[in-house]
Each structure stands twice: as C-alpha cells, then as structure tokens.
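Every protein chain of the complex appears in place save one, which is left out.
Labels run A and B following the written order; every chain starts at residue 1.
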Amino acid sequence: MSTPMPPLDLLESNDPVAMPKRVALVRPDARATLRRTEERWVMTFPNLILREAIVFQIVVIALSLAALLFNAPLEGIANPLETPNPSKAPWYFLGLQELLHYFPPVVAGVVFPGLVVVALVVIPYAKVNLSARPLWSGDKQQTRLWSGSAIVLLSVLFAVFNCWPIVIPTLLVGAAMFSVSGDGQGGHFRQFLQKVTLPEWIMTWFILVATVLTLIGTFFRGPGWSLVWPWNMYPHA
Amino acid sequence: MNGTPFPRIGLWVRESALYRSIVRHGAADTNRNRSLVIFENLFLHMHPVKVREKTLKFTHTYWLGAVTISAMFVLIATGILLMFYYHPSVPQAYRDMKELKFVVDNGVFYRNLHRWGAHLMVLGALLHMVRVFYHRAYRPPRQFNWVVGVVLLLVTLLLSYTGYLLPWDQLAFWGVSVGTNMAKEAPILGPPIRFLLLGGNIVSENALLRFYVLHCVLLPVALLGFLGVHIWRVRKDGGVQGPPEPPADPEVEP
Partner (left out) sequence: MREADEGMAMPPGPNDASRREFLAQVGLGACALTIAGAALTVLDFMEPKVLFEPPTEFKAGNIQDFPEGTVRFDEEHRAYIIGGQGGVFALSAVCTHLGCITRYHADEGAIACPCHGSRFDVDGNVVHGPAPRALPWIEVKADAEGNLMVDTSVVIPHGKVLKV
C-alpha cells in the first residue's frame, strides 16, 4: 500500500522573485539573472474609467468656478481705424509678439516658429535622447569647449539684437550646465543636475525663454509696447 | 429584493429587452463583465480591457492628457450652446456678445466657460507635451504619435486663434490683424495665404465668416480625427508611457 500523494497547493503571486513561475535552464557558465519584474495589471473598468471621470469632474468644477468668478474680456466693437494701445495677441502668442519687438517680422514671425515646429517634429526621428546619456558623461574637456562656445555664440547673437530676455535665461541655463561640469560630489540637487542630458538642457532653455517672453509680454508691456509695471498697463486717459 | 422603489426600477430597466439590446453586458460585478464594459462600448473601446497598475499613478502622466480632453469636451458643449445665439456678421456678432451678456439666461456663464476652457486646453496641451518630452515617451514605437501630438497642438492653437476673432471686439480685431500680418512676412506663400484666409486684404466681414467656419467645422473635425488616431495609437503602443524606467537590472540579488 503506497501512501496517496498529498494534494498540490496552487500558489498565486505577482512577485517573481518570491514565487518564480517559469523554470529556466541555467547553464553552468552563466548566472541566473532577472530581466524584468512582472507587472501588475488591473481592470480598466472601473480603475481607469472612474479616474478619468474624476479628472473630468474636477476640470468641470474648476472651470465653472473660474467662469463664475471671472468674466471673459469684451471691449468695444471692432474699429479698424483705432488701434488700442497697447494691443495684444492671446497670451500664448505674446512670446511671439515680444520677439517681434526685437527681430524683423520675417525672423520672429516665420523663421522662429517654423524652427520650433520643425525641431518638435524631428525630436523622435533624430534619435534624440534615446540613450539618455548625461551631458557630462563623456570627454569633459571637449564638452566644455563646444557647449561653452554654443552658449557664448547664442548670447552674443541675441545681445546684438538687444534681446536681453533671451540672453539672461541663456546665461542662467549655461551657468547651471557648467555648475556640474566638475567631478565633485554634492547633494541631491547636484546629483540630479549631473544626470540631465543635452536635449533636456535645450528643452529647459526653450521653456525658460518662452515663459520669460510670455510673462514680459503679458504683464510688463504697456502703451507703445514700452516696459511698465503691471498695475500701470492701462493708463487713464 | 429591495424595499426602496429605485433599485427596483433600476432592475426593471436593466432587465428590459430594450436596455439589453443597447447595453449588452450585465452589471460590472465580475471581471468578465468588466471586460465586456470595454469590449462592448464603442467609446470605451479606445482603452484595452486591462491596464498596467503603475500607469494609474498620478506622477505617471499627471493626467494632463485627460485634463486637455476634458477641457475639449467642455468646449464642444459650450461652443454648441453659443452657436445658437451667434451670427457671424458685422456688426451682429458684437451685438450677440452684448445679448449673451445682458439678455440670454446664463449667457455670461457659458461664454466665460468657453473662454476659460480654451485657455485650459491650450495650457493642458503644452504641459502634456512637456511631460511627454521629459519622460522620453516619444521613443520608438511612439515616434509618430508624438508628431500627431504636435499636429494636435497646432490645431488647438489655430482653434483658439480663430475663436479669438469671433466676438468682433477691439481685442479680437487687432489681435487677429497683428497675427495675420505676421503671415504676410513669409516669403512667396505668405501674402496669398493671408488673402485666402481673410477673404480680402484687411480683417473684414469675410474674415469673420471664414474664421467662423474654420472654428466651428473644419478645425474641430480635424482635431477629432487626429485625436482618434492619437488615442488609438496610445493603446496600440502599449498604453501611456510614464517616467523612463531604469534599465532592467543586470543582476538581481535574490
């Protein structure tokens, strides 16, 4: 009489380290390595759908509050004979309008926006940032040389046009770039900066410039496109 | 089964032949029925039945795409309402603004909602793009979806810009005058494009009508078309891509 086999327990787990599911053949000359932990999956309904509904509700509530508290602007009827002073485009074009103050229209209105769109489209195809190699991970001397000259060149170019709202962010981003060019160890922020890649530096520069230009155009430009404080923007006639 | 009348009415509706013909799945109380909620619904079918749990984390996407699309739904709804009271002609367009303000019930509220919703949609789309860039979510296989996203951003900006003219107030008129004069500076193609866009040499009634048609028909249709491709490809490319993961560990200590 043989003893009956004990009943098998089926164990379920998502943790492959604790509960490996697949048995692999490990050759004696290789070590068993774990490529990727198995991911947890959840049902889209209700987990994702409900969250989306919540986002929608929050947006509707926030917009309703804004609509109750702030009125959309409405000025006098359009008059082709009378240009209001100052006359401004919607906020997302004010950076462009600010550029028009410094550059000829064909440069500010056509070349710059065109370059931005082309650069955006090219990003995924030019293999930008695929390897995510930090800027300062290679030959530091060479990186210092070309990135330094790029920053100086850009600054001089914009300074020729007296476009200080671009020169200053350029120099700031350049300073941040070079602050981690050395080998020294530092706090969390320094370690974070050391990991930043070149495309990320460029994008950060672009966002900073766009933000500065938009803020100046929105809040600091008064009659005759002169620099004013926000509270003096519309002087009483 | 229940004392209150409402669940009974709910049950009666759910068991009726009409409801069963429209909604083909039972209550979402089992995983099978939860998957059917997605499978059997045209709109939810944009989603897979299951998603990775980590993609639901707030810092994975900051829900910026969802915010943008939510703003878009608000804009479509309020935009249709505003169309009931709007004539794209001079000077009636401006009078309609006054009518919305002083005569129409809740007219101010829905106009405000449309205006602030437009700002939120542009802002949401911009932030969404920035988020995708820093998360490197444009990497293969998502290259083309990034390009579709750039197109969507441009269409969003155009929608907002064409809408800017419609109130026909000073702000609208001069904002659009300055903007279209920029196009004039583009070599060769600039002036004819501007002439066709405005239907004339200056911002006039023709321009108002053209911008109205672009704003209410052409651009929304383009937006919804590209948006369909965008969301469908998110699903095909394996769901939303969050922050880049550290490379798979070469060696894991057990």
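The rule is short, and it goes like this: contacts are C-beta pairs under 8 Å (C-beta built on N, C-alpha and C of every residue); 3 or more make two chains touch, one makes a residue touch a chain.
Keep in mind it's a predicted model, so treat the numbers as computed, not measured.
Participant: Given the contact definition stated above, which residue among A:113, A:148 or A:223 touches the chain not shown here?
Facilitator: A:223
Participant: Tell me which of A:105, A:134 or A:148 is the one touching the absent chain.
Facilitator: A:105
Participant: Identify the residue among A:83, A:137, A:211 or A:232 that touches the chain left out of the display.
Facilitator: A:83
Participant: So which bits of chain A touch the chain we can't see?
Facilitator: Within chain A, the residues touching the omitted chain are 81-87, 97, 100-105, 223-226.
Participant: Considering the whole complex, not just the chains shown, which residues of chain B touch the missing one?
Facilitator: Answer for chain B: residues 174, 177-178, 181-182, 184, 195-196, 199-202, 204-206 touch the chain left out.
FYI, only the chains that are shown with their structure count from here on.
Participant: Find the geometric centre of each of chain A and chain B from their Cα atoms only, then give the gap between the two centres in Å, rounded to an integer.
Facilitator: Centres of chain A and chain B (C-alpha means) sit 21 Å apart.
Participant: Note which residues of chain A are touching chain B in the complex, please.
Facilitator: 17, 31, 33-36, 39-49, 51-52, 55-56, 59-60, 62-64, 66-68, 70-80, 82-84, 87-93, 96-97, 100, 104-106, 108-110, 117, 120-121, 123-125, 129-130, 132, 200, 203, 207
Participant: In their complex, what parts of chain B are in touch with chain A?
Facilitator: 28, 31, 34-35, 37-38, 44, 47-54, 56, 63, 66-67, 70-71, 73-74, 90-91, 94, 97, 101, 108-117, 119-120, 122, 126, 129-130, 133-134, 136, 138-140, 142-144, 146-147, 150, 154, 157, 160-161, 164, 167-175, 178-179, 181-183, 185-187, 190, 202-203, 244, 248-252, 254
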